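Selected chains from the complex are presented in situ; the others are not included.
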Amino acid sequence: MTATSITTTNETPFVVRLEAFSGPLDLLLHLIREQEIDIADIPIARIADQFLEAIQVLELNEAADYLEMAAQLLRIKIQMLLPQPFDDEAWEDPRAELVRRLLEYEQIREVADWLSQQASEHSGRFTRGWVPEPPQLPPRPIAVSVEELLVAVEQMVEAMPEPMLHRVVPRPLDVEGATQRILGLLETREELSLLDAIGEARGIVDVLSALLALLELARLGRIRIAQRKAFGSLRIKRERDLATA
Amino acid sequence: MNAISQLLEAALFSADHPLTVDELRRLLPEGSDEELQARLEELREHYEVGGHGVELIEVGDGYQVVSRRHLAEAIAEARIVARPRKLSRAALETLAVIAYRQPVSRAQIEDIRGVSVEGVLRSLQERGVVEVVGRADGLGRPLLYGTTPALLELLGVRTLEELPRLEELSVALRPPTEAGELGEP
């Protein structure tokens, strides 16, 4: 998008950069306020022309909202040209709805300014950056609502693939892979549970691989497997950590 | 600092969100609410009087320790903490509509803003400041959107009532029809 130079009636033309506007109402309000036009009595023909001039530089994909407004402006322009009925009381100003929308939008714009200011001020107050991992607690509580569930259903149905056949592929034990994974986890974490050690995949093959890897690592003295109390869950630690703890 | 203020401080330094009175109460099962309030006040004053780099503020329905505003620039310049990304103009306007009109459908927002808001609505949801709060009756049962407590944290306010009242806005002209007016936040 580039800038357009807008022709005004009696003053010097001014330049409008479309990317500075958040939509057609924003642009329209700008034209009105810039020229100090009384919003209750908008010279619709002039404003419509200026609006069309301004959006000439729009690319097609971003034009829809602006074109809709342009059409509305032209419709109002034509309605204004129609002869008014004698009974002035009954005449409804074709601009009324547009004025209402503009004023409503102007309020929104002002609130948006306030929000921006407030958020910017508060963004200078940094919150706590580092918080400890909750030790040995049940997983975090979750928040879920019926609405979220429904949205999920819809999104899923939209993306639903063709039915697929479920295939079963037998796999050999992978003790070496499990060993590497467990050691990798212990690089970053102090302690693992048995479930952590087994990992995401929970086939019988995966569980067996992980168990064999754990036993081998314990035998080599590289990890220690501990149980805090009878029937409690197993905790897996690096041997080095235990030495320094 | 007494033992309770000490515990409160430690908790406020260990949480990733403002702590509600409910949460703080769990810390001192034997203390009364008056005691809790008194201790929080003591901690607030301690930071204030002692000239600390942090302060205790109330955000949403909770209490939070935050760094002082005037230190932000030096910390950001030292590349220790990055300031959060600013919201775009489109996002701010959409937020404004939702804050004052919630629960509100996408079509209603688009009507007020005069543009499509699909993308911006999604990014506000991803940022956690807007969420689906229900469905409207009627054709197609459109989703209705509202703001979340995370918005309060973004703005550093306790309630949406701290947003400007419409009478305070400089747009003094009233819309010609009643229907056009925004509700209170």
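Chains: A and B, in written order; residue numbering restarts at 1 for each.
The rule is simple: a contact is a pair of C-beta atoms (placed from the backbone, for glycine too) under 8 Å apart; a residue touches a chain by one contact, two chains touch by 3 or more.
Just so it is clear, the model here is predicted, and its values are computed rather than measured.
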Q) Where each type of chain is drawn only once, what counts apply to the full structure file? A) A x1, B x2
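Here is the rule we use: only the chains that are shown with their structure count from here on.
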Q: For chain A and chain B, let me know how many angstrom lie between their CA-based centres, rounded off.
A: 17
Q | Partner chain A, residues of chain B touching it in the complex | A | 12-16, 55, 57, 64-70, 72-73, 75, 81, 83-84, 86-87, 89-90, 92-93, 95-97, 99-100, 112-116, 132-135, 143, 154-157, 163-164, 166, 169-171, 173-177, 180-182
Q) What part of chain A is in contact with chain B in the complex they form? A) 22-26, 39-40, 64-65, 69, 96, 99-101, 103-116, 118-129, 131-132, 145, 147-148, 150-151
